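Report on one structure; see the data block that follows.
One protein chain omitted, others in place.
Each chain carries a letter (A, B, C and D) given by its place in the written order, and its residues are counted from 1.
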Amino acid sequence: MSRKVVIPIGPYHTLQEEPEYYQLTVDGETVVDIDVRIGYVHRGIEKLAEAKSYDKILFLVERICGICSTSHPMVSVLAIEDIGGTEVPERAHYIRTLVCELERLHSHLLWLGLAGHFLGYKTVWMWAWKYREIVCDTFEIITGNRQNYGMMKVGGVRRDIEDEYMPALLKGMDDLLKAVDMFKGVVLDDPVLGARLRGIGVLSREDAIQYSALGPTSRSSGVDKDVRRDEPYAAYDWVKWDVITQTDGDVFSKAVVRILEMYESVSIIRQCLQKMPKGPIDSNPKEIPIGEGIAHTEAPRGEVFHYVKSDGTNSPVRYKVRAPTFMNFPTFKATVVGETISDATIILAAIDPCYCCTERITVVDAYDKKKIITGEDLIKMSQEKTKKLHKKMTGRELK
Amino acid sequence: MSIRLKALLKSPWVFHLCSGSCNNCDIEILDCLTPRYDIERFGMVLVGSARHADVLLCTGIVNKQGVSRIKRVYHQTPKPCLVVAVGNCSCSQERFRGSYSAAKPLDQVIPVDVYIPGCPPKPEAIIMGVVKLIEKVKNTK
Amino acid sequence: MKKLLIDLEKFQEHDEKCAKKCSYFYHPDNYGVQSLQEMTTYAIVCRKCEKENCVLSCPFQALEKGPDKILRRWNMRCTSCKTCAHACHSGVIWPTFIPYMCYNCDYCVDRLEDGKVPECVEACTCGALQYGDFKEDEENDMYVVGDHVIAHSVNWKRDGSSKKKTVKK
Amino acid sequence: MKILFNFLIIPGFLFTTVIGLFACWIDRKVSARVQWRYGPPWYQPFVDIIKLTGKETILPSTASKFTFLAAPVVGLAGITLVSTLLWLMNCNHNTGFMGDILVIIYLLTIPSISVILGGFASGNPLASLGASREMKLILSYELPFILAILVPIIKSGGMIRIGELLAFQAANGIFVGSISGFIALVVGIITMQAKLALVPFDMAEAETELIGGAIIEYSGTPLAVYKMTRASMLFTVPIFFVIIFMGGITLSFPSIIWGILKYVLLLVIIILIKNTNPRLRIDQAVKLFWGPVTWMASLAVILAFLGL
Partner (left out) sequence: MTRDEVLKRLKDKFGKKIKDLFEKSEKRVYITIDPKDITEFVKFIFLGIEARFITASCVDMPKEMEILYHFSVDKTSLIVSFRARIDKANLAIESITPIMKGAEWIEREIHELFGVAFRNHPNLKTLLLPDDWPEGLYPLRRDYKEEDYEARMKEKESK
């Protein structure tokens, strides 16, 4: 057991977006244990929410996570409406579904770019983010901003989608479909990527249930749960779509689930655009009665859950937020342990932990608790493993 | 305006510093690297170490854990070093002011040269901010 | 049944002199008496006009005249822009009545159980707020509003039968 | 005096650094184009160097001062010496001395050694990790590199003077023509990729991943010197291969175009390899060099012996 040099990594590190801090305890090549230290980004949102009125909370809640920045207001609006059962006009339901699905596309494309980066395909990163610009443009047309759209309002939607936007949106969807086909080719048919992603970081069905994992992470292990179908909110029961599940629960099936979900999202968006009736978009509720409200919806990473307790005034007594990654994080104990460290990065990225905080891994030697390899080495390991597999498979340099 | 300062303005190396951000601004900063808003044509490169950096792009409210770390990184960057506060959160802790885990706004922790408002500021706005930074340095020295 | 007496005439003096205390648990700085004052003013002092200027003037349709002709302000819609305060020609809606973050009062239920007087009454030195069993009677203008509050103020009657107010010494 | 002039100005420091920085610019521009990006302007590397000289140099407290500052200068001096020797011999064939090819091979490792020196001197654990990586990398690619150089020497009947090599190639055809020469050049290119620390093998100085690898603690002028060393390496090592395998660059008008084309060809190959490969992990790189690359090199040597 050669002695290793201790590599202290402060939470601030290049290419690191979110300073979470992972510590993998390693015995030789395989990971023995994983510990994560979060809290560098904790902003005390629940305490702030108690001093704000319901309208202001929607804007506060929108800034919880930068990538799925419409799933939180969507749940919060449903929770507040759940207290008094305020009704919402039909057109608003369609617009809400539309924005949620666009958000899913935006988030999955972003994840695809990152996974490509971890596996050494820099061009996949650039291309995925190039096509993500189409989604951002559609968002700018509909809501006026690339992220943080401020679209949801208690009782309806804040902005309407005029008819002259329709052709632009439909055209955007067609180019996106072409892009998704190309990415489907890149992920599913590429032998090296397949060999690289298959069979690692397997989350068994029992573990998925035991950890109550959510979203694509659990659906890829055969747990057939999707809040959009189990408790249809907005317009999900008026639109035809189906839930995508895979069975073997490894990183490859997580990628497959996400890509096929992109097809579903595009078809949902198209149906919403066609079926959208004319009519009001906001029921302008008068008052929120005393009581409690619970709501949960299917965000790109899993189920988001909000709990509101109100006392009749226009600001809540208690506002509980639970993001999907909060439940998906601990599944690392089940998926990463036993894998080689070169695969650790891609497994951690597979649950798409709210942007690439997996950069923050340091590997700790099991015996003398010394850190061995930095986060970047892990990425290099995973990238070179792709290269080695590629050479073995096709006998020529990775092109 | 010494030749060295002119050179600094032609090739500002950028280091990204995130503390308590909802990673919207971080994505927008990385968007600047992608093909559509490429900032390498202005000579800006996302650099790995604070030692090599000229411009510190700070995002997010400085939460209580982040204060000491940000000070340390700021002292490590070789002067002349410029600080850009990207997004409303780092300009003024806009929405999270008064939260128990929000320490001080960025400009009370390290001296800030340019503020880029917006939540998140569009990549064009970030590039505009850096252009303003260049003009500011040009006029002062 | 003991009730909280709010003497609307003395409230002007109360606002200046007495401290604003409220033991409502759920909101950070809450001043429940303000919402009670608003409620009692709408119930008694308000002229209940036929053509309600305030309801028509509100840009967000936040005001509504209930079946018993008492004004109702919806807190989800009201943005406290004070247009209704201008619109009311008899000055009933006072700008301080309509804050954006509205206050709430639970009538200090748990403090009463321990036998204590509500905190706002404790803090009030000028006698505008008292707690005890008061009866409703027309003569000296005591009117019960809701089942916890009794208000003392001149009640303006539409048919001119309201008593001439003799200024007490 | 003339030697000093040669060393400092024409074929030496000024000449190599300027063209080296230009080659650096070509590299960045082509990589950006591959990713549909609009690359940096032509003067970018020069401005980077000037800016870095203007920056404050921070000496980390844990660093040993003298070696920390001396390391980059040693690297730069080494590479400029190689460049001057190569160009002097290239211009007229009889200026070299017996065994100068061995001197050049030795001098070519000095920049890597200076990076290692700098890494260990700076006292930052990350830098020491980067430096130890650089050492492993050198150990791995030195063997195939020397075998590849051996091929032209064997083919030309044991001449270890570059001047004679050039004359021999001028007389009866450049070495690349033959099979062993070609294989040796391919091995040379792969080792050159590692020597220049370009993407597949740049784990030692991984720019955005290992926070700058061994040169993490450098800032200001020492960092500028390192960048200049890196740039002049990008110019000198391909020229070295051009001279050994492709018969050098004759300065007469029509054939200088050929010479420049040869250099540009090598440069394009390096950039292409850089843009299409992910980075290698250090122990896989070592296995790659000691495994297939060494077999290819020894095959070339055997073929050279057979006279192919």
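Couple of notes before you dig in:
Criterion: contacts are C-beta pairs under 8 Å (C-beta built on N, C-alpha and C of every residue); 3 or more make two chains touch, one makes a residue touch a chain.
This is a predicted model, so every value here is computed, not measured.
Shown chains touched by the hidden chain across the complete assembly: A, B, C.
Checked against the full complex, the candidates A:101, A:303 or A:339 give a single residue touching the omitted chain, namely A:303. For chain A, the residues touching the absent chain in the complete assembly are 38-39, 42, 44, 46-47, 82, 85, 209-213, 225, 230-232, 291-292, 294, 296, 303, 305, 307, 309, 317-318, 320, 322, 326-327, 329-330, 333. Contact between chain B and the unshown chain involves residues 63-65, 98, 100-101. Against the chain not shown here, chain C presents residues 25-26, 110.
The rule is short, and it goes like this: only the chains that are shown with their structure count from here on.
One finds 44 Å separating the Cα centroids of chain A and chain D.
Put simply, the C-alpha centre of chain B and that of chain D have 35 angstrom between them.
If each chain is reduced to the centroid of its CA atoms, chain C and chain D end up 86 Å from each other. Residue positions of chain D with contacts to 2 or more other chains are 35-37, 206, 208-211. The set of chain A residues touching two or more other chains comprises 14-15, 51, 126, 130. Listing the residues of chain A that touch chain C in their complex gives 50-51, 53-54, 154, 284-288, 311-315, 317.
Residues of chain D touching chain A in their complex: 34-37, 125-126, 128-129, 132, 200, 203, 206, 208-211, 273, 276-281, 284-285. Of all residues in chain A, those touching chain B in their complex are 10-12, 14-19, 39-45, 47-48, 51, 59-60, 63-67, 69, 110, 126, 129-130, 133, 146-148, 354-355.
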